[in-house]
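Below is the structure I would like to discuss, written out as structure tokens.
The complex appears here minus one protein chain, its other protein chains still in place.
Entry: chain A
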Amino acid sequence: MAAVQDGQLNMEVEKDIKTEITNDGSGNINANSSSPGSTSSGGKSKSPAGSGEDQQTLLAVLQFLKRNKLTESVDILRREAGLSADADDSPVSDSAGAGSGGVPNVSADGGDANSLLSRVSIATPVAPPATAPPKATGSMASGGEDQPDVNVVLSAYSQQGDPVLYPLYYNGLKKFIESVLDCHRAELSQVFYPLFVHMYLELVYNNHENEAKQFFEKFSGDQECYYEEDLRILSSMSKKEHMKGNETMLDFRTSKFVLRISRDSYQLLKRHLQERQNNQIWNIIQEHLYIDIFDGMPRSKSQIDAMSGSLAGEGKRDANKAKVFYGLLKEPEIEVPLDDEDEEAENEEGKPKKKKPKKDSMGSKSKKQDPNAPQQTRIPLPELKDSDKLDKIMNMKEATKKIRLSPDNLPSICFYSFLNAYQGLTAVDFTDDSSLIAGGFADSTVRVWSVTPKKLRRVKSAADLSNIDKESDDVLERIMDEKTASESKILYGHSGPVYGISFSPDRNYLLSSSEDGTVRLWSLQTFTCLVGYKGHNYPVWDTQFSPYGYYFISGGHDRVARLWATDHYQPLRMFAGHLADITCTLFHPNSNYVATGSADRTIRLWDVLTGNCVRILTGHKGPIHSLAFSPNGKFMASGATDGRVLLWDVGHGLMVGELKGHSDTIYALKFSRDGEILASGSMDNTVKLWDTLKAFDDVELDDFTAATGHIHLPENSQELLLGTYMTKSTPVIHLHFTRRNLLLAAGAYNP
């Protein structure tokens, strides 16, 4: 990191640089190690104050002279002081003088100021610390005492800058960045947004309400459009009191905004700031930004845009370095009995036939252990029951009849419309064998439908069950109460809208998560609630069963994803790290990992075993509402409110594709059973099919891109789009591929 040092550094800021170097040297400062930050800020406020004293008086004198129209003296004094005496100097000193004089002359002519900003940033940076302090410190102290907790968090905002100068600083930097070489400009432009946010928050925190407003108005338009949501939240925050309870604000403060910048660009920026002694900005960069410096070519604008957009910048590179075992677990070896069609038909009716699955090997392909797969026993999985084995056999049989999908052979789509739902349908799930559909509704109910001729029946009551001959062959049939047979059942229990719903793989259970903060486990034998899992105190947005059953994940407004086991009333793991609501959850096909999508516009992958976050995937520009793993576990797709689907390589932690085409939130994503086709369903009433084989083929992953993560995405959404199917004013909220690769879609008809 020695290269960071610069020959032309000013003596006055040497101290700062040293702290900076230590930071950089350690490479990855922990986000919570705020001590270096605070010391540096303390040191800083001293040193510029000393240096600024002279200049400050000078400026005051200058202003006095000006006010008395003694232009000659002004010029002379300026020449003597070594300040550049250009013709257009006078307005500069005007605005600077006004600022230092404590008169909030914010209405300074924008055009005038703009043209001179670079100059101002030379002349004024050191002035403010000396002038403003009394007011700022006072307010800070008073605000700090009554709320100690928040104060800790907010204290870093007690910068004592002159509010009037903030726009000038910002503009100076803007001018500079616009003037640098193209290749650096894109990278350095990333600084704007976090800088803007933090400067705004500083202004608000220090009670410069009007200045904050003006600052916001002036520069909010410059920010990238995908930050609009956050800007809206920021804009409503105009008082210090507002900051206390605001989560978004806390997010900005407690987490460092991560930027990836090439070394060259970074040095350019640093040199500039130090030359101009622009401590205000430098402090913000030091304290609130984490700059991830890499060696190599600066990234292009499109590369940066692809990765940015999250609430807290990009994921750090080392955050995605951990090894992920994305391979699939070995399938248990089950002999597929060579039954004739009759027996199979019986099975489809669910008549459990007695079979003796021999433990002989059935094929060599499943014998080999995938090198990328986790160990079979990495996490304990439930043992297969007989019924599970039967189901597996069914699955394999169905799989042999599976349609091979390809761009020339698209799947048929069967659409299940929920009629008379009155805008109340909030979640849908299909069982893996596509025999049942469950819907969660805003009226707190969960409804289960059977889509096969087999009706839903309840198990008989205990008294009746005792009369049954337990030795009889069809005991499983006898325990069902024929009187209760119906095509659908309603499950009552929640006290708020049901937002997430998931069938267990064995079709015996159903999970539902609700606004009331609970996750409920329902039995599909008795159609009653078995357990209410309490842990989330806020709405639970999504829940999902593990592909092997037993475990499930839930995530909600409290930003913590919880891993549960069905027989524990307390969570086994808590995955904390997201900066906003967890909006969707999904298990990896090998059940060793859990993916969560969040309103902070990141996707995190968590290791179930250790509880660590192993991937942070950024690039979405809106809250993520759907996730899907490819069947081989290697890739992931995610869809967000921005209408884009992003494809990820889980092993490398890289974005490998972007599918544009939807015009509204994508609520449903699913890979076909062989992973050749990705189906996406959206609020814009369409189902789209994408050629994922081609998408993954088109990406060439050389070592460099794999190492740096700077992937260049091909612009090929249109080539990859295989089909668009409009529904009749029916938003698509769930998709499911049957075992034979028929696509099922579901949504509520909104006439």
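As a convention for this text, contacts are C-beta pairs under 8 Å (C-beta built on N, C-alpha and C of every residue); 3 or more make two chains touch, one makes a residue touch a chain; residues count from 1.
Everything that follows uses one rule, which is that contacts and distances are computed from a predicted model.
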Omitted chain, identified by the protein name its UniProt record gives, among "Phosphatidylinositol glycan anchor biosynthesis, class S", "N-acetylglucosamine-6-phosphate deacetylase", "Transcription initiation factor TFIID subunit 6" or "COMPASS-like H3K4 histone methylase component WDR5A" = "Transcription initiation factor TFIID subunit 6"
Of A:T641, A:S672, A:S717 or A:T738, which sits in contact with the chain we cannot see?
-> A:T641
Contacting the left-out chain: of A:K213, A:K316, A:R478 or A:K694, that is A:K213
Looking at A:L70, A:C414 or A:L609, which makes contact with the chain not pictured?
-> A:C414
Have a look at A:G172, A:P194 or A:G439 and name the one touching the chain we're not showing.
-> A:G439
Where the unshown chain meets chain A, residue by residue = 189, 192, 213, 216-217, 220-225, 228, 231-233, 235-239, 241-242, 246, 409-427, 437, 439, 441-442, 447, 449, 451, 488, 496-497, 499, 515, 538-539, 541, 557, 581, 583, 599, 623, 625, 641, 665, 667, 683, 687, 689, 722-728, 731, 733, 743, 745, 748
